[in-house]
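For this depiction, one protein chain was excluded, whereas all remaining protein chains were kept in their positions.
Read from first to last, the chains carry the letters A and B; within each, the first residue is number 1.
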Amino acid sequence: MKEQIWAQIIAVKQNSPLVHNITNYVVMNNTANALLAVGASPIMAHAHAELTEMVNIAGALVINIGTLDEYWVKSMLIAAEQANTLGKPWVLDPVGAGATTYRNEVLKQLLKLKPTVIRGNASEIMALASQSNSTKGVDSVHQSNDAVSAALRLNDEFGSVVCISGATDIIVNNDNTTRLSNGNSLMAKVTGLGCTATALTGAFLAVNPQDAFLATTAAMALLGVCGEIAADLSAGPGSLQVNLLDILYNLTEEEFFTTLKIS
Amino acid sequence: MKEQIWAQIIAVKQNSPLVHNITNYVVMNNTANALLAVGASPIMAHAHAELTEMVNIAGALVINIGTLDEYWVKSMLIAAEQANTLGKPWVLDPVGAGATTYRNEVLKQLLKLKPTVIRGNASEIMALASQSNSTKGVDSVHQSNDAVSAALRLNDEFGSVVCISGATDIIVNNDNTTRLSNGNSLMAKVTGLGCTATALTGAFLAVNPQDAFLATTAAMALLGVCGEIAADLSAGPGSLQVNLLDILYNLTEEEFFTTLKIS
Partner (left out) sequence: MKEQIWAQIIAVKQNSPLVHNITNYVVMNNTANALLAVGASPIMAHAHAELTEMVNIAGALVINIGTLDEYWVKSMLIAAEQANTLGKPWVLDPVGAGATTYRNEVLKQLLKLKPTVIRGNASEIMALASQSNSTKGVDSVHQSNDAVSAALRLNDEFGSVVCISGATDIIVNNDNTTRLSNGNSLMAKVTGLGCTATALTGAFLAVNPQDAFLATTAAMALLGVCGEIAADLSAGPGSLQVNLLDILYNLTEEEFFTTLKIS
């Protein structure tokens, strides 16, 4: 599978897919930079009047509810519907699922539009599956393993590939489970690396819409490997953010194969 | 007092308080990263429909009017009222006070809700106390000392601890004045370090709501010390931003005690 994943990484670099992001204010800059570093071409746009056309020209859509409000929720719904109409893949990042009633209601509407992929931390995936209010803000208080049955329920109901990210990233669909054990705990001290994972998943879906499981696995593997290498070079979260972009841009096949921990 | 301040810094790391920010677009990423670096857990949310619940789960609220508009002002008012209802501390950053009539009117409404702490530069604090139009944008044209009487008036009228930040940071309430002389002039060349000071104040208020004066002093001391150490390592404002996050994350008790200049 390692070779298959590397082939996806090369495909993103060569095809430079256009990824349309409707995401939160906190991470827009980082996720745009991460997309550029891996070879994709990011666009951020949310005006109702242009969303249909934007989705038309994009290879994939990323929806992240982090700093949602009424206007942006409508943007998300319009764009996800258009992605479905065109058969284009889209990925949902349910930031803060479970924290408020409003977030839960918005997520219910988005789930009905059957995201190709859902990526969240364990607490978010569990809240999404149970619609319970158990999240402490946007940081996970659960381990990835705790959320596997929740991920399976989401896959069963909505058909989505589900990625639970954390110390171990677990990617789940109805007949596959892959575990990735790269990364570094320092990554949790940089805001929005989960959102970056979601954005990268969009890039990989754009070049491989036929195999969302492989696309998600490739995105998570790339970020985990690069985050791990970058953290080893970094004195703290400030330098990690910088080094991560450099490594995403420069990663070699050899570094990737020797660092990747997949099972 | 040094030991008391250090104890606050440790308390933030150990308790990982959830800090709810309604802040400006320019600094959201930086302030989230600074909060993570000191051990706090940031959340940014502004949708009217979820503010009450967000304030319910947060330990403190940060309101920064930098890129205000009608929707966001309503968000600020809803959240500050809920913080007051629950007796939770909140801190106001009056960015650009005095620059426009609209800002002044919004600030009047927010002041009526009696912020636990107000943090601004000298020009902003003076404008806030006098409601005069004397600000040149968001950068201060006054020294901290010029604003002490304005700070005392604000404390007298609204009960807020007032922090005037600048080359010297001055923290004022009705019976205390503390001066901090750390930092480096290069910090003024990085956007939003004042906003970062305000966000950190929120984290310290969350772990010590009983003593807003000490919480504010601790936040300003930590940022000043780390900014000073980081600036010594930095070639310019780009590297300062990176090094600051690394130092906020790594600061030792010994570095803190030998660098802190307090009177």
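We adopt the following convention: a residue touches a chain if its C-beta (ideal position, glycine included) is under 8 Å from a C-beta of that chain, and two chains touch if they have at least 3 such contacts.
Just so it is clear, the structure is predicted and the values come from calculations on it, not from any experiment.
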Kindly state which of the options B:35, B:99 or B:222 is in contact with the chain not pictured.
B:99
Residue among B:17, B:66 or B:120 that touches the chain left out of view
B:66
Even though one chain is not shown, chain B touches it at residues 24-27, 29-30, 66-70, 96, 99-103, 136-139, 188-192, 234-239, 241-242
For chain A, residues in touch with the removed chain
18, 25, 28-29, 32-33, 36-37, 41-50, 53-54, 57-58, 71, 241-250
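Heads up, the rule we're going with is that only the chains that are shown with their structure count from here on.
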Indicate the whole-number Å distance between the mean C-alpha point of chain A and the mean C-alpha point of chain B.
32
